[in-house]
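Structure first, commentary second.
Complex shown without one protein chain; remaining protein chains in place.
Take a look at chain A:
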Amino acid sequence: MQLDEFFVTGEPLIYGGMVSIALVTIAILFILTYFKKWGWLWREWLTTVDHKKIGVMYILSALAMLFRGGVDAMMMRVQLAFPNMNFLNAQHYDEIFTTHGTVMIIFMAMPFLIGLMNIIVPLQIGARDFAFPYLNALSFWSFLFGAMLFNISFVIGGSPDAGWTSYTPLAGAAMSPGPGQNFYLMGLQLSGIGTLATGINLMVTILKMRAPKMKMFQMPIFTWSTLITSFIIVFAFPILTVALALMTLDRIFGAQFFTLTGEGMPMMWANLFWMWGHPEVYIVILPAFGIFSEVICTFARKQLFGYKAMVWAIILIAGLSFLVWVHHFFTMGAGAFVNSVFSISTMLIAVPTGVKIFNWLGTLYKSKIKNTVAMMWALAFIPSFVIGGVTGVMLGMASADYQFHNTYFLVAHFHYVLIAGTVFACFSGLVFWYPKMFGHKLNERIGKWSFWFFVIGFHVCFFPQYFVGLDGMPRRVFTIIPEWMPLNIISTIGAFGMGAGFAIFVFCILYSYRYSEREKSGDSWGDGRTLEWATPTPVPFYNFATLPEIDSQDAYVKLKEEGRTTFEEDKLEPIHMPNNTGQPIIMMGFLFFASFGLVFEWMWMAIAFLIAGLIMMVVRSFDYDEGYHVEVDEIKRIERSARGL
């Protein structure tokens, strides 16, 4: 392979990308070296097993991915507003919508939510870390390396271009030769390891490590939604793993699972993909529901209305989410009976979702609302998400879907649920828990600006797409007919509004880092209801000096009433904590290179690094690191200074 086949050549935009990647890398290396930060980076971050730090790294990576996916989106919108300018050609456009979709779902939405879960869930249930801290670090590095593998495709080897759904036969070796599609397969496979491990980890953490006496039905609702999401992950991700592996065998080793030749069944890919894919959309929406519930009851200053109904609704949604997958390919030809069955199951799933909407409205009803930025995101979510849900039900009617399928109507639907649901929740949750994570609040005034730009931009961008879809504009086209122009231009304007909102948000982070007042109490908003607010800020690395006994919902409300804290000096005991370790990043680094080898079908490289990865696993198997104990005196010192005693 020549060097000019290895690097992508001939596109000015991509040369620009290469130059900026090189510059940013050099700048980072320079800063780290100049300020002698390498040791600090390794000790404090790269080898950490602390769930709070891992969560922060997840969120930072997710924000970077939001930026990358966002730039893709802007480029598509520019192309569609000025289709005659030849900003993007057909091939480049295909690559961009593929990477946009994949990055946003797999490398932005999930890691963002998993980051928030990492930080908040152990704090909400009174745990000192995850059940398996080492595994948690492993999960993070698997995600990050998977994401990096996928992201370098646009400068090295060429991006995948068969859509985030990668339908075969298009995505097969016959019609998509070259490394592009392999990047998709290996990037998702690598990061999938981490997602699955996180699912297991969170499940065990929540089931086994709750504060003394905390019952399941006393857990905060975000923890509940995380638990159920973990179940969906554990059950759905293996399907993706297998499907990806089968397609890898097809593409790299000449198997014929999804090919047109040799008894392959190309449609089986669509079937398997959506058996994972539909649960996946619930993986990214259920935690969002949890976040909104926490934010809404905190700032409505009321107990959640219908807590039990809420929990059962989540469980029901999770169960049903495995029974609706066919609604993504009604038009594939399965016939009226099959379609009717899945049409009905799809409409059923809207029922528990509706129940949840009424729970939130019931919580807000007659409450004294505190209008913070976090709350504004949550309030904007309710009506916007309803639009997304209602159009989802329209899409769920199989016969009508023959009209809507793969038009901009569909595009509008899933952006209404994914942005108004997941993305609003990420912003809301980040703003809400920011003081817990970083010791200071985000500036509310700038936050409101970013909110309004983003929300208005969002509606301006996506509402017209319902209509241009009904006018027949198909998704995934790089050029349009004149009738669709006006609405497309409006969409593009909205997209830039959202871009501005995101830019303001980033500015807000930088501004607040410099100017915001540092938090003095652990209960930053003054209205905290759940256990995370009972810890001092910044949270000590062991989280809780003593574990309170829990006997009610909204545990911290009760603690506050009784004047108790999580620092009861007479009950202190040494705390057992895990040691940092460099193994996870090294192991996943090896697997990264193994995957890279497979992408280019360089078997010597894949095999060598796979063996290296296996050796790391053996090393881990015989590793008897028992961790260490934090002594009582040290706990006392840390808590006294954190609580200003």
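The working rule: a residue touches a chain if its C-beta (ideal position, glycine included) is under 8 Å from a C-beta of that chain, and two chains touch if they have at least 3 such contacts; residues count from 1.
Criterion: contacts and distances are computed from a predicted model.
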Matching the hidden chain's UniProt record against "Quinol oxidase subunit 4", "Acyl-CoA dehydrogenase", "Menaquinol-cytochrome c reductase cytochrome b subunit" or "ABC-2 type transport system ATP-binding protein" returns "Quinol oxidase subunit 4"
Out of A:101, A:169 or A:352, only one touches the absent chain, namely A:169
Of A:265, A:386 or A:557, the residue touching the omitted chain is A:265
The one residue from A:144, A:239, A:487 or A:635 touching the chain left out of view is A:239
Touch with the missing chain holds, among A:309, A:332 or A:456, for A:332
It is residues of chain A that touch the chain not shown, namely 169, 207, 231, 235, 239, 260, 262-268, 271-272, 275, 322-323, 325-326, 332-335, 338, 621, 624, 626
